[in-house]
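For this depiction, one protein chain was excluded, whereas all remaining protein chains were kept in their positions.
Up next, chain A:
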Amino acid sequence: MMNSKQLIEIALLAGEIMLTNGAETHRVEDTMVRICSKGKLKLAESFVIPTVIVATVADENNNLVTVSKRIKNRTIDLNKISLVNQFSRDFQTHEYTYEQAIEILNNIKNKKGYSSYLLPFTAALVCCFSTILFGGNLKDAISAFLVGFVTQSILNFMNSRNFSYFISYIIGGATTALVAIITVNLNIGVHLDKIIIGSVMIMTPGVAITNAIRDTIAGDLLSGVARGIEAFLIAVFIATGAGIALSLFR
């Protein structure tokens, strides 16, 4: 049987993994409360916004424990969210010890995603085929493939060096437009607009938009507004970057 301190430590680690990898805030709150409900607690509350986790539990003797955790850098790794979700379900049915639970969560935290050599190729595929969806021809698709490959390589590099997201999206947008202009001038591509529209797709803030809407419906207005602004700003940054490159080099 775990005491309240150990339970809240497990819940905090689980919540941290979920929030840093792009889960909605109500899902994080639910998971943390579900993990805490395993013990005999009088009270288990959690409050989560995209940058902070706060949780409080009280045991039978009214000993209150409150912990908080500041979340600084956020990435997107939906696999980890799925794994922690699975863990919180197993945690209720199985009898884990404290050490086992922490070890499982640490393994999830340190799990590597898809190989970084694979990402530029998949990004290039996204660009190539979304150019076709938006009405480009085969020549445009080939040049969008090149654009996606270069842009995602640069984005990967900037992510590994922890650039601020403001700078990385502006540089990403500028790279997209620049490489597209070069390919059109080399006569690889034909329609500049369609190549850029298709290639910008790899940077779309899909996670931020979806989470903003789902958070708002769940009643987490603070998180909903914060993520909505984030998504809008990312779109503006990409447009700014592409606009700078277009007006300078065309």
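Following the convention adopted for this analysis, a residue touches a chain if its C-beta (ideal position, glycine included) is under 8 Å from a C-beta of that chain, and two chains touch if they have at least 3 such contacts; residues count from 1.
We adopt the following convention: contacts and distances are computed from a predicted model.
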Undepicted complex member, UniProt protein name, chosen from "3-ketoacyl-CoA thiolase", "Sugar ABC transporter permease", "Threonine/Serine exporter ThrE domain-containing protein" or "Protocatechuate 3,4-dioxygenase beta subunit": "Threonine/Serine exporter ThrE domain-containing protein"
Contact partner of the left-out chain, one of A:Ile49, A:Ile76 or A:Ile142: A:Ile76
Among A:Val52, A:Leu133, A:Leu186 or A:Val225, residue touching the chain not depicted: A:Leu133
Residue among A:Ala174, A:Met201 or A:Ala226 touching the omitted chain: A:Met201
Footprint left on chain A by the chain that the document does not show: 22-24, 27, 76-83, 85-86, 89, 113-114, 118-119, 122-123, 125-126, 129-130, 132-138, 193, 196-198, 200-202, 204, 206-207, 209-211, 213-214, 216-217, 235, 238-239, 242-243, 246-247
